[in-house]
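What follows is a short report on a single structure.
Note that this complex is displayed minus one protein chain, with the remaining chains in position.
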Amino acid sequence: MALSKNAGGARRWVDDVLGVATLIGMVVALWLIFIYTPVELVQGAVQKVFYIHLASIWNAYLSFFIVFVASILYLRRPSAAKDRLARAWAEIGVVFTTITLISGAIWGKPIWGTYWSWDPRLTTTLLLWIIYVVYLMLRGFVGDPERGRRYAAIVGIIGFIDVPIVHMSVRWWRTLHPDPIVARAEGPDLPMSMWYTVLYCIVVFTVLALFLVRQRLHIDELRETLLDLRMTAR
Amino acid sequence: MGDSETSGMDPIVAVQGLTKRYGAQTALDQLDLCLDRNERLAVLGPNGAGKTTLIAVLATLVRPSAGTLRVMGYDSAAAPNEVRRHIGVVAHQTYLYEELSARENLQFFGRLHGVQDLEARVETLLKLVDIYPRRHEPIANLSRGMQQRVALARALVHDPDVLLLDEPDTGLDQAHLALLASLVQGRAIPARTVILTTHNLERALELCGRVAVLAQGRLVYQAASAALDRAALHDAYHRLAGAAP
Amino acid sequence: METIQNFDYLFAAFAILWVVVFGYFFFLTRQLADLRREVNALREERESQAGPSTTDPDS
Partner (left out) sequence: MKLTLQQVLAIVQKDLTVEMRARDLLVLMLTFAVLSLVIFYLALDLWGPVVQRVGPGLLWLTITFAAMLGMGRTFVREYERGTLAGLLLAPIDRGALFIGKLVANLLFLFTMEAVTLPMFALLFGLPVLRPSVLLITALGTLGLAILGTIFSAMAAHSRAREALLPLLLLPTTVPIIIGAVQATSNAISGAADGPPWLGLLIAFDVIFLTLAYLLFEYAIEG
């Protein structure tokens, strides 16, 4: 992450490009989702939630993977930039996990007849959400900021390794009970148009995540500048 | 112990650009320090000057935000356990377990340090710090001054080359202040390198060959005790700390 | 037939997507704007009094 030092100016254009790209991308995505792809026969129109649901969870996992890598790098050689990167991505990850959870629940209602079904994926996602909310809270709990960053990195590592383990255990735990899932449009027999749309949505959402992360990083940098200004002013 | 060849050229403690920040607060600011074998330095300073942070960083308990610390040639970041082998620390807290007796405490820390012939070492130290008759009582039953003496013994259990003492006179009565002096000056035990903090100027001059003033995380005044310009010291202290030592 | 029946859920899901994304985005931009304002104010303040306080007392 090459971040220039001053707060405004030179790299604003990157934000502008990302912002415009996201906006246009989103409009196209809506067109693809609502007009280009056919309505699924079994689930009806609500199946179209699938596109944003999948793109959101992709973003969440991407974010937490970046948090994981940044955390390892931070512990190896601590630097404020790595910590900022990890925290920004964690926040974006939580935002997209929230979207995943809510869209999943809304999707589930007409399909399963209930908002929450303890489906292994939803359960894992809920735990994922909790772990990273705690991750974000952690720095505030620890008095010494340096120690707070270090602890957050530990949770960023353990949390990420934990996710597949949680998923596995929940899935096996779930096998003991009747599976409430009627059908999900995720089989290999998906029409090509749906696949294109899914892939496209993933790309657009990733651009959106990049855009949001950059905004988040700007905030941290400005905070730092402010701190410097205040300190030198004394 | 610790007879690695350290000729006159090699400093025992070498600190360079040591900085510790807590968020926006700077506790230690670009601190440089160098101590030769058996040199004794007293760090004076008002509360909040960074004395305790300095001792904690030198003791490897707190990681510096920047700068390096070398003890006996070992870098504290690369070989922290080697550094720990060569330092003994007395801090505000005694680091003693209340439920254990003085003897058990010393044995525990001795085992952690892998001290040879521990039994005899502990006996010697208990006698040295004048706690021997009460060696079997739990630490909680001892007075603050006695606990402080046990803490001194604990710091010496592995015969360290460097002693870091954060206000070691806390709670000691007149008789045991003399004991402290004989320990620090290497009369009761072999001499070693010492860094101690205090806010008592007379004690600093009595115990140490060198005096420094720490204010706002910087060493603002340094001089040999013998060649000390008291007026200058008072002036420096007063100006930076706002209170006389 | 079913298509029409569950359109409200589809609508709700997308509405929430936009609410969360835009909500977060506005939360970020507001913070950014506040910080920018504060930084600029401090900078100006320092420039205006740059004359008397540039000399560092020690070192």
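Letters A, B and C name the chains as they come in the text, with residue numbers starting at 1 for each one.
In this section, contacts are C-beta pairs under 8 Å (C-beta built on N, C-alpha and C of every residue); 3 or more make two chains touch, one makes a residue touch a chain.
Here the structure is a predicted model, which is why all the values come from computation and not from measurement.
Q: Among the chains present in the display, which ones are touched by the chain that isn't there?
A: Spelled out, the missing chain touches these shown chains: A, B.
Q: Quick one: say which of B:135, B:154, B:176 or B:192 touches the chain that got left out.
A: If we include the chain that is not displayed, B:154 is the one touching it.
Q: Using the touch definition up top, pick the residue from A:45, A:131 or A:201 that touches the left-out chain.
A: A:131
Q: Hey, which of A:168, A:199 or A:227 is the one touching the hidden chain?
A: A:168
Q: Going by the touch rule given at the top, which residues of chain A touch the chain that is not shown?
A: Residues of chain A in contact with the hidden chain: 75, 127, 130-131, 134, 137-138, 141-144, 147, 150-151, 153-155, 157-159, 161-162, 165-166, 168-170, 172-173, 175-176.
Q: Hey, which chain B residues sit against the chain that's not shown?
A: Touching the missing chain: residues 56, 59-63, 81-82, 84-85, 87, 89, 91-100, 104, 108-109, 111-114, 138, 154.
Here is the rule we go by: only the chains that are shown with their structure count from here on.
Q: Centroid of chain A to centroid of chain C, CA atoms only: how many Å?
A: 19
Q: Centre to centre, by mean C-alpha position, how many angstrom separate chain B and chain C?
A: Taking the average C-alpha coordinate of chain B and of chain C, the gap between them is 49 Å.
Q: What residues on chain A touch chain B, complex-wise?
A: Result: residues 144-146, 227, 230-231 of chain A touch chain B.
Q: Okay, in this complex, where on chain B does chain A touch?
A: Interface residues on the chain B side: 21-24, 63, 65.
Q: Residues of chain C touching chain A in their complex?
A: 2-7, 9-10, 12-14, 16-17, 20-21, 24-25, 28-29, 31-32, 35-36, 38-39, 42-43, 45-46
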